[in-house]
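With one protein chain held back, the other chains of the complex are shown just where they sit.
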Amino acid sequence: MEIAREGDPVYIYIDEKRRFVTRLRRGGVLGTDKGFVYHDELIGKPYGSLIKTSSGCPAYIFKPLRQDYYSRGILRVTQVIYPKDAAFMIYLSGIGPGSRVGEAGVGTGTLTLAIASIIGSEGKLYGFDISEKALECARVNVEKAGFSDRVILKKHDVREEIDVEPLDAFFLDIPDPWNAIISVSKVLKSSAPLLVYVPTTNQVEKTVLALRESKAFADIHAYELLLREYQVEKDAVRPVTRMIGHTGYIIFARRVLATQ
Amino acid sequence: MEIAREGDPVYIYIDEKRRFVTRLRRGGVLGTDKGFVYHDELIGKPYGSLIKTSSGCPAYIFKPLRQDYYSRGILRVTQVIYPKDAAFMIYLSGIGPGSRVGEAGVGTGTLTLAIASIIGSEGKLYGFDISEKALECARVNVEKAGFSDRVILKKHDVREEIDVEPLDAFFLDIPDPWNAIISVSKVLKSSAPLLVYVPTTNQVEKTVLALRESKAFADIHAYELLLREYQVEKDAVRPVTRMIGHTGYIIFARRVLATQ
Amino acid sequence: MEIAREGDPVYIYIDEKRRFVTRLRRGGVLGTDKGFVYHDELIGKPYGSLIKTSSGCPAYIFKPLRQDYYSRGILRVTQVIYPKDAAFMIYLSGIGPGSRVGEAGVGTGTLTLAIASIIGSEGKLYGFDISEKALECARVNVEKAGFSDRVILKKHDVREEIDVEPLDAFFLDIPDPWNAIISVSKVLKSSAPLLVYVPTTNQVEKTVLALRESKAFADIHAYELLLREYQVEKDAVRPVTRMIGHTGYIIFARRVLATQ
Partner (left out) sequence: MEIAREGDPVYIYIDEKRRFVTRLRRGGVLGTDKGFVYHDELIGKPYGSLIKTSSGCPAYIFKPLRQDYYSRGILRVTQVIYPKDAAFMIYLSGIGPGSRVGEAGVGTGTLTLAIASIIGSEGKLYGFDISEKALECARVNVEKAGFSDRVILKKHDVREEIDVEPLDAFFLDIPDPWNAIISVSKVLKSSAPLLVYVPTTNQVEKTVLALRESKAFADIHAYELLLREYQVEKDAVRPVTRMIGHTGYIIFARRVLATQ
């Protein structure tokens, strides 16, 4: 039975609208409209425990999963790739324990952490961004998540030549991915996949056309995922009334052999 | 540069409607309506190479990715969990290198292979099914994919007590998951997630209500993913006309501490 | 050129988030966070005119369309059938000028008004509800919209025998439509369609099964419509971030000849 310890990130679940991720520290307090949660009461408790807030509301303390880091709290996060999209991109990328992966732009590092959790300590993730400020934030997040062993963050504009070992996959989340196709293609192993994330149909068009014209990629696909959540009561199942109608489009392509 | 060798599974891409996964063998031939592809010509070629069919059609030879195994060819596959759903379930499960995972029913093993590729050689996947025939098929697929080191397949009805070490996550794809909640809850570590996959809203209702009543799970969610593919031509971007309108619903829940 | 007159309902458009339907009266004022709109300035203006609020914000005054009545303002509306659903139901019903139509429950009358606008002054709409309070509200709305000539509202529980001439179509929006199938079937002309609106999948199941068992209906279909709105800027087209994820399900069936 795993125990929550000082310094651990924990996921506190009161109800659907009150879910928090925080890092345990002696004397810490989480304030909610359903009462306070005192960190000292959590430290030493097994994960999965039922506790009570200062107002007597039941709450669960869980060990956080990948998707919980998207919540405000432990990580300083700005704009993110949603779990449904990160999940599909990682799946299509084929990466697993030991993979060599590239990522740009890193932003505050949410996709970075998800990739790092998949490639394991044998893997290597090279993350690039042109904003030093974003990278600083990402570095803190990577360190707190315990992934400093496998993540290398570097200020670099990937639209220019990239200095890195041959990679098993590349994730591209920048405003003009079509300008990075050539430089990225040069660091991708032959047959390895590229995953691009863009919010508009215009970017989808430019990226797909540039991939085709590059002759460096084939098997090019553009996707969109819609996630619906359901509310379930006895004799009353239905999708929830409000949903996220759009996050971004995912483009997939495979690197072909260079000299053709 | 990685080379395709005899015995390797390869993914052959002619065009959007002609994509094949096959295992290379001396003298082997892939017959298509765009001509034959002779295995002997592929053996020794680097992945990503452009080749020609006997009719002169260009084709690419790629190293297969996770999602390519869903194609007919190398694997004997019946009903499957689609990549979009497998991706989201694996992502939400939090599994990574070294995880201990349970799965039932295994079927012919497509989700099994995806999970196995994520947990790595340090991980362990215990797969259960009540059909010996399905398990035989899954065993062949696991072996061919090179995952015999981490996958243990066993004929067992998970609605009854399960004999296995404490698990980090459990994937449940059986017709009546509500009948397996208690037995599965007993092998899940406290705080660990359960992922359920069902095709109908009636099964969603029964499963979610049973999870709530069990008091063994909290933070219960039911989801549905819709995947749209886009066709991209210059000045003409639009979703493709036909899509898969439904695959299944995904239910997520976290194990809470037993003694409450 | 049509002129806005005292007593007319008008639709005032300031921007996407500030759209109002109100009835013009001497001395009337519409207060918004972009300034006041004085009714006296609107009276006598042609529809389509550009005006200014007291803060100098440009605003348009339009003649309201069917869907504008869904806005708060002129009509007292509670729960409604959304335009996308009302549109599809009316379309599938085949009604047009002169049709004889039944509706239950009427509620505050938004679907009533839409149907009334389609059947014209030669048509006849019989609206039923079990709530006198709802009917009073609907009566006010019908009168204000000028449809008293064709709409007859009556307190009645349509799960019991309905006293009305043979109808060309029936719209059913009550919690337990399966209990009204027999009584409704008796007032529907042979071959005429029934349209049912329900929010949950459980109600879809019960209704469709009851329709089949009744032997009074055939060609039974259940639908769901998802509406996405797009935001369009130069070089940046994308769906809006948030959308309505669920309103209700639409069931369609055709009355078959009684004596079989």
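Side notes on the structure shown:
As written, the chain order gives the labels A, B and C, with residue 1 at the start of each chain.
Throughout what follows, contacts are C-beta pairs under 8 Å (C-beta built on N, C-alpha and C of every residue); 3 or more make two chains touch, one makes a residue touch a chain.
Given the structure is predicted, the values throughout are model-derived calculations rather than measurements.
Of the options C:Val140, C:Ile182 or C:Ala222, the residue whose C-beta touches the omitted chain is C:Ala222.
Interface note for the absent chain: among B:Thr32, B:Thr200 or B:Ser214, the touching residue is B:Thr200. Remark: the residues of chain A touching the chain excluded from display are 201-202, 205. One chain is missing from the display, and on chain B it is touched by residues 199-202, 228-229, 235-247.
Looking at chain C, the residues touching the absent chain are 1-2, 13, 19, 46-50, 60, 62-63, 65-67, 83-84, 86-88, 90-94, 96-98, 114, 117-122, 189-191, 193, 201-202, 204-205, 208-209, 218-219, 221-230, 232, 234-235, 237, 239, 249, 254-257, 260.
In this text, only the chains that are shown with their structure count from here on.
Considering the contact criterion stated above, the chains in touch with chain A and with chain B alike are C. Inter-chain centre distance (chain A to chain B, centres taken as mean C-alpha positions): 21 Å.
Contact of a single residue of chain B with at least two other chains is seen at positions 201-202, 205.
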